[in-house]
Every structure is written in structure tokens, then in C-alpha cells.
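Below is one structure. I have some questions about it.
Only a single protein chain was left out; the remaining protein chains are all shown in position.
Up next is subunit A:
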Amino acid sequence: MTDSKYFTTTKKGEIFELKAELNSDKKEKKKEAVKKVIASMTVGKDVSALFPDVVNCMQTDNLELKKLVYLYLMNYAKSQPDMAIMAVNTFVKDCEDPNPLIRALAVRTMGCIRVDKITEYLCEPLRKCLKDEDPYVRKTAAVCVAKLHDINAQLVEDQGFLDTLKDLISDSNPMVVANAVAALSEIAESHPSSNLLDLNPQSINKLLTALNECTEWGQIFILDCLANYMPKDDREAQSICERVTPRLSHANSAVVLSAVKVLMKFMEMLSKDLDYYGTLLKKLAPPLVTLLSAEPELQYVALRNINLIVQKRPEILKHEMKVFFVKYNDPIYVKLEKLDIMIRLASQANIAQVLAELKEYATEVDVDFVRKAVRAIGRCAIKVEQSAERCVSTLLDLIQTKVNYVVQEAIVVIKDIFRKYPNKYESVIATLCENLDSLDEPEARAAMIWIVGEYAERIDNADELLESFLEGFHDESTQVQLQLLTAIVKLFLKKPTETQELVQQVLSLATQDSDNPDLRDRGYIYWRLLSTDPVAAKEVVLAEKPLISEETDLIEPTLLDELICYIGTLASVYHKPPSAFVEGSRGVVHKSLPPRTGSSESAESPDAAPSAGQAAEQPAVIPAQGDLLGDLLNLDLGPPVSGPPLAASSVQMGAVDLLGGGLDSLMGGSGFTAPGPAAPAAMGAPLGSGLGDLFDLTGGVGTLSGSYVAPKTVWLPAMKAKGLEISGTFSRQVGSICMDLVLTNKALQVMSDFAIQFNRNSFGLAPAAPLQVHAPLAPNQSVEISLPLNTVGSVMKMDPLNNLQVAVKNNIDVFYFSTLYPLHILFVEDGKMERQMFLATWKDIPNENEAQFQIKDCSLNADAVSSKLQGSNIFTIAKRNVEGQDMLYQSLKLTNGIWVLAELRIQPSNPSFTLSLKCRAPEVSQYVYQAYDAILKN
């Protein structure tokens, strides 16, 4: 008598038969029929046609039958909204049932039916259930509020359910508290700016108390909620940590990891000198290790998180290397993660053990794993200098095995070792050369060719070796071709007499017979270089290379800090901030680690340092302004040629003000405008106070502002908006974004009650304050408004990416328009990357993420370009002059933490610049280019 019997009827009239059975008078038959319907549902069969018949069975006192009908309803109610209404009466009745189980079941099911019409009927029963005497009903009702909010948020607010939910946080029953927290955090997620979970020391205390008592799942919700709290000082942080630590011993790994997140975050606030800090560090290791004895899927997620934790705080697990040793029967995804962590933990103290292990892995069966193990040996050599020699000899041993893919991987990593330790291990080149013929992968071939070229003077038959590659030049991949070209040029510069013919050959192959622009360009550059100035060629081609370092595979610190806040989430598995997978993540708020308090070593927090520095600089700038005044009058409005652009921008403003000129012309024309918030103030102020304004402005100048502002354009023509015309532009000043609007009333009646709202957009732009129009707008009057924006709104990827949909309302109607904002308003002030970091990141971003653009008709020189761009928070990190062209290396950071790296090539005689952009989110490149173009041309 098993349920499989319900699957058996597959003949023609199945639905018909079921219909008859559902309408049978016999209770037992009815129940059997509903079971058959459910069975069909479980295998994905569409039985929605039976909706009315199943709903008819709902009026019953048999709990099992009721449950089954409810199960069915949840699945199909959405596709049959009109029919679902039929069920409402029963729901309402069941919410009054004396049995709490039935009350809870009804309120729960009702919330699952995502039909707008039902929600209206839901409110009253829900309100009762939220105050039900039985905690089981209350906790179910708490979840129902979240469900309802998802269907109709406003209704939930209007009905005051949010307040009731907040009250439930203080419920006497911990399960109710846990569900209330879960529901509130879910609602808060879609309302990032709302202060729903008003976390203060009192409510935190309540949560901590509930934490000890509620179920494991509730604990996860509470811990995740705690992680969003910002303790006011290190003492509060410590006391929360103390109360969270016991969760580390929980059997549920998700509880453990959520607790780890809270601790990792709050630890940031504790001074390292504190005894407690050391205790906490010690307590973190065992639970992390324990996660590795769980099921492989759990291990995988744990390992991805441990990977972040060891980068942030390597001291936690430094003695636990052995638990990451790979077991023969671990699934491959676990093996690869363990390997990665082993390398991160490798140090002089344990390198011998690690190497022995890696060598063992290199003889395993799984090819991917073996390759990664061989690569790991190379990474160890680069990371732990003392071990380099041992690593090289291990690699040589592996090459001796002659296993093809092992040899190839070994050669690739040996190339990196050469770059890290030049002139140290070249004795192995002979062995490498023996294996030349077996290399069939582009990366290995390219590596080998690089080695031959780089050490051509020590390899007697270097020319023969390279010549042998040249035969199949056109069949090679680009990587190999480029490398071969460079290697032969190197060889020629080292041994010019014997290799003239060879170099001719490769240059003509590269320049004449190839369709690949990269290859051709490189070929021509070498060719001209060699023919005009061989000495310079030598300097360029044989220049000393920067040493590579191990940091290339580390996650950059700001991203790492953000990811630490996301421990345990999908973001931590993908090692990307949630904003990087925009779709599906709603209302992403950027999280950052709390700054350290109560200790002097605040320099550890990268975010805090620069702003403090800027603040300190400020006063120094203002007195200097007096000197500038003298020069003001002589300045023309053209783009500044030298000097910091910010000074220039302020100067213009000042000049205009002093001269009594109207600002309107400047705003509409080209050039820099005043810092946003100051502009309207200046307009309204009497001209005599120009000097005062100037001082206001310099405040902005001191903090690096003055980004380019496009002229205002008409966004909403009066025709489309019953007489309201809106024009505007965007600006970024002193780290804040503004939407500068002009509202003009072209209608015959007075307009008032203005309000504005944005749709979700790619970067979460949202008004930071309400739209303030102080007086009603009379006909033919216009008003200028600067609306401050922030980027903590809801996020949704738009197409185009910088599209912003805006709704404006007044007393007449609501109007909608959409506009494109220039991306540079999102370039943040701390977008200057460390040089080392830049190199590493540039290398690390795959080539397919690189995008190239031409900026035409721009006559600025490199310095002017760089200062102009800096005004808009595009920072030049390095400038090089290569073969007469200026290369600018620049970085910028978007408000959501996305870094964009740029290489700008400027040829003195050519008004077209080449811009190469690299970014982990390549879709922004196009818009960054547009921003460059706009800034440089204005």
C-alpha cells in the first residue's frame, strides 16, 4: 500500500477521471483523488485544470485532506487568481478555528498565494494571528508579514504590520523572536534605506538573549542581523563577541559560519594589544577546522570562506596547515580549494611539508589537479624565498617524469621563478630545452620561447631553437606569436651577427602576413626601433623587468574587507561583492568593516586614512587662495594647461563672481561649474558677497573636487508634462553626487507639492533628501534645485547601464522620464590605486575583459590630460614615455567598489588617443569611455 499507486493511471481520461473522483461523495475517495493530484504535481505534471474541483474539497474537518488541498492551492493559485478567491472564505474561517494548528496553517497558506486580490482579505486575519495567544500562530504570522510585504509593501506599511513585527522582537517566545527578526531582515533588504531594524544597544541585547534560546535556523537569522550592527566602541564590540563565541560550538555549520562573520567583523574594532583579541583568534581556529570534517558540499563552502579569512587574518590558521592536506578521495572541487589555501598558508616554517605534499599530488590521476599542484610549487617558490631552490629542484624532478602535462605546467611556472629571481637558476635551462618538442600548449610554448629569448646569450643554439618555432608561425596562437617576435628581437640584440636573417624573417611574418593588429603593431614598433636607433631598442627591449611578487593572486584589500562582511553568503563563494552579480540581488548596500577604535593604529583601516588626510590638508589651501586672487583676472576660461585642475576650476568660479558675471552663461557653456551645493547659493546671494562665496568654494577645492559637469539638457519637455519643464545635469562635488535641476512652470496654474523618485538603477542612485521647492511655482517662473543623491538605493541592472528612470510629481500629476547620467559622477575620491596593486590587478584581470576605445580630436598633452581627469577622480598612477608616445596608467573606482584600470596612449602628433580599459565588470567600460570622452573634450 504505497503512494506509488497514485502514479499509475496514465491513460487518456486521467484528468476526467480525477475530476469525477474529486467530486465523489465518499470522503475516502476524495482524499485518494487529491493524493493522486498531488502525486502528479510532484513530477511536474500540470493539473491546474482541476482547480475548482480541488478547492471544493477544502471545506472539510479532516486535517490531512485540508493540508493536501492547501498544498495544491499554493502551487496553482497564481495561475488561477479568480478561482483562488473562492478559497478566501474558508481561509478566513480557518483563521478563527479553535485549533492553533489550523489557524497557523490557514494564515501560512494564505500568504503563499501570491494573488493581489487575496491580500485585502488577508489583513484582518493576519492582524489577529499576530496577536494570537498561541506562539506557534504568532511565529507563523510573523513570516506571513514578510510574504505579504513581498506582494504589496505599501499595504503592509499602511496596516501597521511593520510596527507589530517590531514588537514581536520583544516577544516572550524565542522562536517568535527569531522569525520576527528573519521577517524584518528580509523586508529591510528590499528597503535598504529604511530604518526597520533599528539596531541599538537595547534591541541588540534582546537579540543576544534570544540567540541563546531559539532554534538553529533562528540563530542564523539573528547572527546575520547582528553582523549589520555597528557597535559604538571597542568595549561594546567585545561584549557582543563574548556572547556570540559560544555559537562557534554549534553542530550546524551555517550557525558557525554566521558567528565567524560577526566575530571577524567586530574584531576589526578591537585593539591587537588586548588580551581578548588573542583569545578570540585562538577560538576561531578549531570551529573552522571542524567544518572541514563535514560533508564535502559543506567543506567546499567552508573552504571558499576560509580562503578569505586566511587572507585577512593569516594568524588564525597558521598552525593548521595539515588539515588542508588533500585526501585521495576528496571531490575535485574540494581538492582544488584546499590546494589554494595551502599556498596561502605556506611559510618558511612549513614549506618542507607543503612541498612534499605537492610533489605527491603531482603524481595523482586527475589532470586538472596535477596541473594546479605543479603550479602551486611555483607559487611557493615565489612566495617563500628560502624555498625557491627546493621548489626548482622539485620541478626538475617532475620534468624528468616526462609526463606531458606535468612538463608543460612546470615550464610555465619556472618562467615565473626566473622573473622573480633573475640570474639564479638558469642552470636548469638545458633540462628545459630537452623538452622543447613535447610542448603543445600555447602557454607552455610561450613560456619556453620567453626563456630562450631572455637567456639567449647562454644558450648556444638559441637561434636554432627559435627558428624551429618559426616554421609554423601562422599556426601558433597569438600568445606564442607575440612571444616569438619579442624573443627573436631580443636574440638579435644580443647576437646581432648571426641572426640578422632570422629577425628579418620574423618581422616580415609579423607585419606583412598577419591579420592580427597587436602582432603587426608590435612588429612595426620593433622594426622602426631597430632601424632608427638600435641603442634605444636595446634599452627598451632588454630593459630590466620589474620583479613579480606573490601578491598577484591576492584579493585586493578593499574588496577583501567587503567580502569579509559577506562571509557565509554566495558572495563569499564567488569572491565577488553582491553588486557584481547585480541581477537578483536587491537593494545591495555596501558593507564595510568597522573602523578600529580606541587604539592608535588606525592606519590599518584603508578607508579611514585618506579621508582623515584630506581633512588635514584643507586648512592649508584656504589661506593660499589669497595669492590666487591676484592672478584671477588674467585667467581665461580655456582649459588649464598645467597645475592642479581643481585650483583652476575654483579660480574660474571666483573670477566670474568677482567680475559680477552671471553664472548662467557659465553653467550653460563649457568649462567647470561651481561645486554643486554651492552653486544655487551663489546665485541667490548678492554679488557683493563674492569673496565669501569664494571661501566656501575653496572648501570644496581642498577635498579634490571640481569634476566635469555637462551642460543642462531638457529631460522633460513641457508638452509631455502638462506644462512642467525639467532640465538638468549631474555633478559630483566633494564626494557627493548632485542632480542639478531647473523646474520651469509653463502652464497657467501654480504648481506645488513637488516630489521625486527614482526607479531602481544599476548603481543604486537615489535621492538623499526630498525635493525641496520652498514656494509654489508660479506660471512662467523657474526654480533651480540641487538635489543631493546617494548610492544606497535598490540596485537593478539597467540597459543602457547608466539609464535612470525618474518620476516627478506635483499637484497636477505624476510624470516620468528617463535620462542617462555620465558615469564619472560615480568616480569616488579614493580611486587611486597603489602602484603595485595596479600592476597586479592589471595582470590578474583576464585579457578578454580589456576594451579599447579611440578618443578622437583631443589636443591636450599628457599632463593636461592627467590633471583634467584628476578633477573627475580619474587618477594617474604612472606615466611612461615609450617610443615617443606617452602612456598614462590610471585608475578609478566606482561607488559600488568596482575598479577600472586604464591605459591611455597619447601620441604627440596624433589627436586620437587610445584608451584601453580593464575591469572585472567589463560592461562598464563603454560608459567609462564616454565619461573620458566627455571630460577631455570639455
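Convention: a residue touches a chain if its C-beta (ideal position, glycine included) is under 8 Å from a C-beta of that chain, and two chains touch if they have at least 3 such contacts; residues count from 1.
By our rule, contacts and distances are computed from a predicted model.
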Given the options "glutathione transferase", "AP-3 complex subunit mu-1", "Prenyltransferase alpha-alpha toroid domain-containing protein" or "COQ5 protein", say which is the protein name UniProt records for the missing chain.
"AP-3 complex subunit mu-1"
Decide which residue listed in A:V92, A:V573, A:V742 or A:V773 touches the omitted chain of the complex.
A:V573
Contact partner of the left-out chain, one of A:I15, A:M86 or A:C112
A:C112
